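One protein chain omitted, others in place.
Order of writing sets the labels: A, B and C. Residues in every chain begin at 1.
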Amino acid sequence: MIAHVAWRLSRRAAVNLWRAPLLSLVSVLTIGLSLFIGATFVLGLFTARRLLTSWGAQPSMTLYLNAATTDAQGLTLAQQIRGRGDVDVRYVDAAVALQRLRADLGELGPALDGLTQNPLPASLEIRPRAPLAATSLRVLAAELEQSPGVRDVEYGREWLDKLEALGRGLRAFGAGALLAVIGAALMVVANTIRLAVYARRDEIEIMKLVGATDGYVRAPFLMEGALQGVLGAGVGVGAVLAAQHLLLPHASQAFAAAAGVGAPHLLPAHAAALLAAGALVGFVGSWIAVARFLKT
Amino acid sequence: MIAHVAWRLSRRAAVNLWRAPLLSLVSVLTIGLSLFIGATFVLGLFTARRLLTSWGAQPSMTLYLNAATTDAQGLTLAQQIRGRGDVDVRYVDAAVALQRLRADLGELGPALDGLTQNPLPASLEIRPRAPLAATSLRVLAAELEQSPGVRDVEYGREWLDKLEALGRGLRAFGAGALLAVIGAALMVVANTIRLAVYARRDEIEIMKLVGATDGYVRAPFLMEGALQGVLGAGVGVGAVLAAQHLLLPHASQAFAAAAGVGAPHLLPAHAAALLAAGALVGFVGSWIAVARFLKT
Amino acid sequence: MKKTYPGDPPVLDDITLRVDKGEFIWLTGPSGAGKSTLLRLLFCAEKPTSGQILIGGKNIGRINQAGVPYLRRNIGVVFQDFKLLDNRTVLENVGYALEVLGASDTDIRERARRRLDQVGLSHKAMSLPRRLSGGEQQRVAIARALVNEPTILLADEPTGNLDPSLTDSILQLLFDANARGTTVVVATHDRTLLQRWHRRTVGLERGKLVFDA
Partner (left out) sequence: MKKTYPGDPPVLDDITLRVDKGEFIWLTGPSGAGKSTLLRLLFCAEKPTSGQILIGGKNIGRINQAGVPYLRRNIGVVFQDFKLLDNRTVLENVGYALEVLGASDTDIRERARRRLDQVGLSHKAMSLPRRLSGGEQQRVAIARALVNEPTILLADEPTGNLDPSLTDSILQLLFDANARGTTVVVATHDRTLLQRWHRRTVGLERGKLVFDA
């Protein structure tokens, strides 16, 4: 019985889509485009966040060791820290440090020749294996600073502050904007569905006059709404994929150059989630829209 | 006569808005929300661009002078360059440079004590008065490098490369996404208007049967479309302003901290442009929508 | 049954009327007398402002929202403006009254076809209503009202768009239904009908019951 009714409803939804394509098309397109805009926004925000994160993660960290530390102690410490598993560690002894300073000074390098003893400390160069968020980097720095023999930790503190502030700004603004945009898109979709149902209000009236229960009147609308939602989500996903294929080839090189971050991509799981969301939106939107005309 | 007809049309548009508020409301809301989404997107992109620009503009430039240059020559050159008007110039003589290096080296500073003569050149520190785009900065550097007595120009070339790449990515992606989003928003609006007109297709048919010319049938729809467009734009502008008041107080501090850039704001001129755009979109959308039903 | 007036200037004013099960009634009166409104009250498309309407002892003015559809399934209605579903074929329109009862697809198709045949429209079964002439639409509405063998049949000007010979055959359908036990109320202004078929006739005028004979 249930299967029978479901089959009848599906058939009817398909028939209506076929007989009055405009109504359905408009809903499908609106849902699709709204999803597209929302998805673009989300992907944009995520990309921005990933850029910030990757920039925050890039600065390597330098652990300056006490002058008294021997090379052996330094290497042991390096080994210890490497044991954490999440960072690459390189031991830079004092001699290498001096060489580097000389190279860094360039033409001024010979100025160092006058030194009687190497004033530079040995250090450990720490590089997080995975990109780290700014806060994680801070935590890491604080942890490592506790290690024995470490005198000072240096990392792009100032730079990190900026990124963090920007990240906060992005979160505050982005979350709000995202909510607003998604809310707006939902309202647009709900409006469109309501309008499409409004165009069919006579039909609802007649159905009720002939003895259909509210549920029976509603069912085909819900079915159609869900179908339109799925189709619309398909359109939206298609549009996002198309945009990716058209736009990203240009942009991704730039992204990679700027931050070593891949350009944003829509994953199959996201696409599936969008389809489900489309169906849900179509279903709920139709429910609300029909309710209005069932009352009278 | 024209004024008379215009008055009649306006009155009718108002009456229809009053008698069938749902139809108009849906169009108004859809236009408003679409504009809101579009405006949010544009503001977001502009902010991103301004951040990039301001970062690109921040690195000051250092002109290293030939070792042979005297202080007098250096100061003259500084004066010359200052004469351009767009940059602040500070002359840093060799002694100061050495002091700075010592300070920079921190605990290693005493290592320089062994120097018999100052190996450092004098330099000019150049700071653009207005924030400069990366390319302008490059041009400026190239220009200044030609100045007499200049041995080398140093500025955050690598950093600038990154920013430029990111800027290119943003342009490629942003322009495409912007076009897509605006196109999508327009399509949604057009769809909604079409649906609203569809709900009134009987009206159009009857008007034509009673002897109204296409123009006469169209006129009230255009008038209503424009009115809805203006009201919708009002809603959109209101939403953007509301978002600014609610979201920006949090974000702007972060922005300022990150880049010394003010948070994005909607100017009255933009608001006026949006209202005009709304009217245009409503008008044109109605035109297209009605045309479809005039044919039959 | 008993019912009274809704509306601003009372459209129906203090009407008391009793219709027995299985009766056939002509409801007549000039344009705007309130015939359609009276019928609309009977199938709960409108609520009485005051007074009550009893069908089989139940006060349908007090029926709750959810009960209305079940009431309507026992009442076949021919609307003055037909009220056909524009996006369904003629056959589907007639079948819809059975669909809501949960009949099987084959049952629906068969019974709908039979009714369409009776009103002479089997050749238009697959047309959409807006492709039909006025009289054809009216006959579809009649077929739909009859298809589920309702216990009450309300017909509002069922022959207003039909030529005399069709009118006869349609009225014969109504009489047949009546003979099978259906209570039938037909609103009409066509005096020739009243004269040719003598039945109980209820006259309305400006919302008042003026005669009942």
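Here, contacts are C-beta pairs under 8 Å (C-beta built on N, C-alpha and C of every residue); 3 or more make two chains touch, one makes a residue touch a chain.
Predicted model, so just to flag it, every value in this text is computed and none were measured.
A.B. asks: Would you list the chains present here that the left-out chain is in contact with?
C.D. replies: Among the chains that are shown, those touched by the missing chain are B, C.
A.B. asks: In the full complex, which bits of chain C touch the chain not displayed? Write them out.
C.D. replies: Listed in rising order, the touching residues are 29-32, 35-37, 80-81, 132-136, 139, 156-157, 160-166, 189, 191-192.
A.B. asks: With the missing chain put back, which residues of chain B would touch it? List them for me.
C.D. replies: Touch with the absent chain occurs at residues 4, 8, 16, 19-20, 200, 202-203, 205-214, 216.
Definition applied: only the chains that are shown with their structure count from here on.
A.B. asks: For this structure, which two chains share the highest number of contact pairs?
C.D. replies: Ranked by contacting C-beta pairs, first place goes to A-B.
A.B. asks: Just to be sure I understand: the centre of a chain is the mean of its C-alpha atoms, right? Then which chain's centre is nearest the mean of all of them?
C.D. replies: A
A.B. asks: Please name the chain that ends up farthest from chain C once chain centres are defined by their CA atoms averaged.
C.D. replies: Farthest by centroid: B.
A.B. asks: What whole-Å value do you get for the distance between chain A and chain B if each is reduced to the mean of its CA atoms?
C.D. replies: Roughly 23 Å, centre to centre.
A.B. asks: Quick one: report the Å distance separating chain B from chain C, using the average Cα coordinate of each chain.
C.D. replies: 66
A.B. asks: Could you put a whole-Å number on the gap between the CA centroids of chain A and chain C?
C.D. replies: From the centre of chain A to the centre of chain C is 61 Å.
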